[in-house]
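Note that this complex is displayed minus one protein chain, with the remaining chains in position.
Showing chain A:
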Amino acid sequence: MAELDKNDGSLDSTPNVTDVVEVEAADETAAVAAIEAPVERGEPILQVRNLVKHFPLSQGILFKRQIGAVKAVDGVSFDLYQGETLGIVGESGCGKSTVARLLMTLETATSGEVFYKGQDITRLSGRALKAVRRNIQMVFQDPYTSLNPRMTVGDIIGEPFDIHPEVAPKGDRRRKVQELLDVVGLNPEYINRYPHQFSGGQRQRIGIARGLALNPEIIICDEPVSALDVSVQAQVINLMEKLQDEFNLSYLFIAHDLSIVRHISDRVGVMYLGKMAEIGTDSEIYDHPTHPYTQALLSAVPVPDPEARERGERIILTGDVPSPANPPSGCRFRTRCWKAQDKCATETPLLAIPERFKSVDSPAAHESACHFAEEKDIVGAAS
């Protein structure tokens, strides 16, 4: 895929938006119009700014009071460009799935903005929100529990049309569903079967067909292949890449398998405990990681090559991810970091191009939230 040129706008700049704070009835039409407008390839389609989601922890039965909050997502900013795949990696509990649910407006953000084509979707409602939801669809992790066992495949894939009837008129739905089955590589005659009659890989194809039904512009994939066998994984990844080219989709691809993320992504963001630790193009992250967490994560991945066993150092992190209800002060990674110093406990590092790389024209000059960012080749030695 062509390299998308997109590092020009810094993440802190709020996009140029006409006032969307109050979406009045008159504005709603304007908002819908903005949402329906096409976006050029390589332009940002989704801009996330300081997104925060805290889940309250309460105590008491009759008189509930809040005693704290699980800071699942705590100030995440990134852009998704039209036609690209942005991979998000991180350990379980780092907030990557919560980000996905926030973008889908399945959860309400505590604060922060998500701009879809300039419209802040956290404040939209009614017609405009419906239009946004049509354009952002999701493929879930577990193909066994994300399909209703009592519905036929035709009903599952056709259900989005009940909510958005403008996409497919009533008489036309069956044909549309069959078309979708064909697109994802399933036999259109399977339309009356039930989910249990399919294997894991086929079910994930059904999930993808459902995601495609409304011709969305963005598909958020939350660990779409982690429940599948190795030989089937490759089939589903190939299908997703084919569909991206065919329908001009933008993917937000959440996964914990770093090699698959590298294969499919144009850019990669690494999350740790509710914050973005590092973000850049795939080669910037994999070949020139500057954040210690990224380096540790990359070095922990077992390489499918026994010759790599002898490769020199391997960073093994000690301990577990701290609780997001009570994250460490300053840099959140400092409790497991081998570089941590006093500064890390007091000052939260910002996600920005590190000072020392600013003037250098090297792949290490990408955004990294570390006071002591330093380039280290982890993958290169092994591959």
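What we mean here is this: contacts are C-beta pairs under 8 Å (C-beta built on N, C-alpha and C of every residue); 3 or more make two chains touch, one makes a residue touch a chain; residues count from 1.
Here is the rule we use: contacts and distances are computed from a predicted model.
S.K.: Looking only at the UniProt record of the hidden chain, which name from "Methionine ABC transporter ATP-binding protein", "Hydrolase", "ABC-2 type transport system permease protein" or "NADH-quinone oxidoreductase subunit J" is the right one?
M.R.: From the listed options "Methionine ABC transporter ATP-binding protein", "Hydrolase", "ABC-2 type transport system permease protein" or "NADH-quinone oxidoreductase subunit J", the omitted chain resolves to "Methionine ABC transporter ATP-binding protein".
S.K.: Touching the absent chain in the whole complex: find that residue among A:V132, A:L214 or A:L317.
M.R.: A:L317
S.K.: Of the residues listed, A:E166, A:E189 or A:E307, which one is in contact with the missing chain?
M.R.: For the chain that is not drawn, the touching residue is A:E307.
S.K.: Take the complete complex as the reference. Which residues in chain A touch the chain that isn't displayed?
M.R.: Within chain A, the residues touching the omitted chain are 1, 91-92, 199, 201-202, 229-235, 237-238, 241, 256, 258-260, 262-263, 282, 296-297, 300-309, 314, 316-318, 320-321, 379, 383.
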